[in-house]
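For reference, the structure is listed below as structure tokens.
Every protein chain except one is present and positioned as in the full complex.
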Amino acid sequence: MSPSRLAAPAALVLLVGISAVTGVASLSGGEWWILGVSRLPRTAAALLAGAGLAVAGVIMQMLARNRFVEPSTTGTAQAAGLGLVAVTLVAPGAALWLKMAVATAAALIGTAGFLALVRRLPSRDPLLVPLTGLVYGGILGAAATFLAYERDLIQYVDVWMNGELSGVMLGRYEFLWAAGALAIAAYVFADRFTIAGMGEDTSRSLGLDYPRVVALGLVIVAGIAAVTVVTVGMIPFVGLVVPNMVARFAGENLRRTLPLVAMSGAGLVLACDILGRLIRFPYEIPVGTILGVLGALVFLWMLNARR
Amino acid sequence: MIETRALSVHLTGKPVLHDVSLSLPRGKLTALVGPNGAGKSTLLTALGRLIAPASGEILLDCVPLNTIPAPELALRLSILRQEGAVGPRLTVRDLVSFGRYPHSHGRLGVTDRAEVERAIDRLDLAAFSDRYLDTLSGGQKQRAQIAMVLAQQTDVILLDEPLNNLDLAHARRVMRIARQEAEAGRTVVVVLHDLTVAAAYADHLVALKAGRVAASGRPDQVVTEPVLSDLFDTEVTVAEVGGRRVVLTL
């Protein structure tokens, strides 16, 4: 157990090291300030967003009792984007924290709407859940695009929906620490989310206030998704790929696996970001694009692999 | 001790139980029997506070069930449900440990761990306690879920069709455990299909038909040809084999 327990942190440290020295500007010429202003903040942003999104994904999977869901496939990210477009239209000069609050509220409502929709689906066909989520997210996204298109805000929507880390600098990513804090909060309540994954009846049999656990989970998921969308843009499929891979090897007793989920999510996003910096050096491929390809491939494999 | 008074329960708007008044005594094993759709599972689910009654009352030790706070109730009453799916990918030991959640709130102490191991042993799960549930057979999963309920260590234990998917040896084992729990002073209520099993192990039988109590009493009062033939609307033969009542449906 212990060597494998050390493997994830060791890999993460290695990735951070690579990330610090990968980029257009060279550090050898005494340009150490780049490290503090750009490289390390960017690395931190990748780690925080990755850990947060992976945790948000696993919580969504418990709440929806379905392993195919995550914030970008359940309308959460699209709702956050819709909220952002709305607040930008109504109050263009609003402070960032206010926009963040509106985006979080919108993500909360959007995700609650998804869960309400899922409750009405027959439980026999688990694939209907992600199917509904993808279309539901598509409709919310279309609404955001509609609003944005007419007011020339479309480039913002693109930035919000396609995660990219090249713009991250000191002073422009710090909201992401909130995603990290929410991931830690999720760990505190890990047992409750695992029990919620066993369903409402089992939760109540064990004395849990089920609606409250769902509400708590929704706040965490919506908060993480909204913060990510606002600061670096949505990074798809992290919350789908990572929890499913971890579940294969380590199960889903979240008290035990949540740290591994968070670390793997952080590592995956950072690795994809480093890849994005290297593929077309000195240009960059957005991390959202790379994960879009990678995540869709894993999703297809999950869908069609024999159990 | 758990009682119902003029209990009526609706499922999706339709009445399923009508005016059920029962007393399920402490220290006894009560079996709920009756034809399909009679309302046995619904009654058990209502007793387990998972469905709110349309009218009437359920009393746990003379206190209305719905006035007891959820965390306290989870220490006094546990229920095994029929639907098998667990959800998260857990090991057997993980699942059984969650039965201790009402006691430990996730921080397992020495007693908690001991109870978990005891429940695992009692259901003969030790050989695969670290296996994931999705790698087990239906009967093994069923036993793991029964072990989870046992680990909860409550005064009232409600089991809905616990013998589903179980082989002969494990069915007997589960019924013996249910008896031991009753003899230890607990209130044990079990929904059973097999009337021979019910007659052999239960202290008290409640027969439901079309949402009403059709008969109740000791096995020798309920497991008789006239009562059962009437209950199931079909000819039933009750034989006596080795001092036990055996129900034949030929």
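In order of appearance the chains are A and B, and numbering begins at 1 in each one.
Here is the rule we go by: a contact is a pair of C-beta atoms (placed from the backbone, for glycine too) under 8 Å apart; a residue touches a chain by one contact, two chains touch by 3 or more.
The rule is simple: contacts and distances are computed from a predicted model.
One subunit of the complex is not drawn; among "Phosphonate C-P lyase system protein PhnH", "Enterobactin ABC transporter permease", "V-type ATP synthase subunit I" or "Acyl-CoA dehydrogenase", its UniProt record names it "Enterobactin ABC transporter permease". Taking the full assembly into account, the omitted chain touches A.
Looking at A:L35, A:A94, A:L134 or A:L170, the residue that reaches the missing chain in the full complex is A:L134.
Annotation: of A:V37, A:M169, A:I184 or A:L300, A:L300 touches the absent chain (contact as defined above).
When the full complex is taken into account, the listed residue touching the unshown chain is A:I154, out of A:A94, A:L115 or A:I154. For chain A, the list of residues touching the undisplayed chain reads 68, 117, 120-122, 125, 127-128, 130-132, 134-136, 138-139, 142-143, 145-146, 149-150, 154-155, 158, 162, 236, 279-280, 283-286, 289-290, 292-293, 296-297, 299-300, 303-304.
Operating definition for what follows: only the chains that are shown with their structure count from here on.
Averaged C-alpha coordinates put the centre of chain A at 42 Å from the centre of chain B. Of all the residues in chain B, the ones that touch chain A in their complex are 45, 48-50, 70-75, 78-79, 81, 85-91, 94, 98-99, 101-102, 105-106, 132, 152.
Taken in their complex, chain A has these residues touching chain B: 62, 65, 190-191, 194-195, 197-199, 201-202, 204-209, 247, 251-255.
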